[in-house]
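For chain A:
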Amino acid sequence: MELVYTRTKTLQEDKVSGFCPGCMHSTIIKLIGEVLEELDIVEKTTLITGIGCCGLHMDYVDYDEITAPHGRATAVATGLKRTNPDRIYYTIQGDGDFAAIGLGESISAANRGENITVIFVNNAIYGMTGGQMAPTTLLGMKATTAQNGRNAKEHGYPIHMCEVLNQLTAPVFLARCSCNNPQNLRKTKDAIKKAFINQIEGRGFSMVEIVTSCLTGWGLSPLEGLDYLEEKMFPEYPLGIVRDI
Partner candidate 1 sequence: MENNLCIAGFGGQGVMTFGKLLATAVCDNTDYNVTFFPSYGAEQRGGTANCYLIISDREIGTPMSDILDDLVVLNQPSYDKFVSKLKMGGRLFVNSSIVKPTSDRSDIQIISVPATDIVVGMGNIKVLNIFMLGVYIGYTEIVPSESIWKSIMEKMAGKPSLVELNKNAFEQGIELGRSQK
Partner candidate 2 sequence: MAKVLMKGCEAIAEAAVRAGCRFFAGYPITPQNEIPEYFSKRMPEVGGAFVQGESEVASVNMVYGAAAGGTRAMTSSSSPGISLKSEGISYAAAARIPMVYVNVCRGGPGVGVIQPAQTDYLQATKASGNGGFRMRVFAPATVQEAVNMTYKAFDYADMDRNPVLILSDGVVGTMMEPVELPPMKSDDEIERIKESKKKISCIGHPLGERVWIKPGVWDTIMWENINKDAEKLYESWADQAEWESFMTDDAEVIVTGYGIAGRIARSAVEIARGQGLKVGLIRPKTVYPFPYKAYEMIDYSKVKAILDVEMSIPALFLEDVKAAVKERCPISTYLRSGGNLVSREEMVSRIKKLASR
């Protein structure tokens, strides 16, 4: 029989997903693994994980990994890439990591045009710590630290990282994707691939924002979560290529 689909070899063999049911992190891990295999760079690649559920990626992949302090993944990647320019480095960072505590590192690495790849997972909530407000939390969305819902007067507005980084000159690729349906999954994989090809070609800073759900943090079922993405998240965070130069 012809083998038409198999698990990416970049995953630890015996590993079973420990992510919450319906979580898209496992899909993201798979997509990245497939891209690394297709580009034949697995043996050159190191993952720099942020803190939070993104940090869990290290437990699934079977290639090199280093855990960065919260928010500092792009700084750690900078040190690695500057000293090993022929190797491949990518970060996986959540919204708290990339857009709150690590905002300075994120913008500065992008502004220097570091030749690295950033995968930014935006689910508008702090998942691992139990549903606190993120800088990307939608207005009105409830969080354990904004129990009546985020309000602009007190908490400000959701931050749009693709658009923030698009103000800079150096980044070469900024895209916002999702994994909510097969079409978007394909686009996400294409974007991730492009972000790695840019690094291989030495073109500079690439960031792929993946808008996902956090069913546990949102208090929704998997299907409700998909609806919430379409109805609430995408209007705030429109999908598409923001920059490709």
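As a selection rule, all candidates are chains of the complex that A comes from, given by their letters.
In the analysis below, a residue touches a chain if its C-beta (ideal position, glycine included) is under 8 Å from a C-beta of that chain, and two chains touch if they have at least 3 such contacts; residues count from 1.
All values derive from a computational prediction rather than experimental measurement.
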Can you tell which one of 1 or 2 makes contact with chain A in this complex?
-> 2
Which chain A residues qualify as touching candidate 2 in the complex?
-> 9-10, 41-46, 48, 58-59, 62-69, 72, 75-80, 82-84, 87-88, 104-105, 108, 112
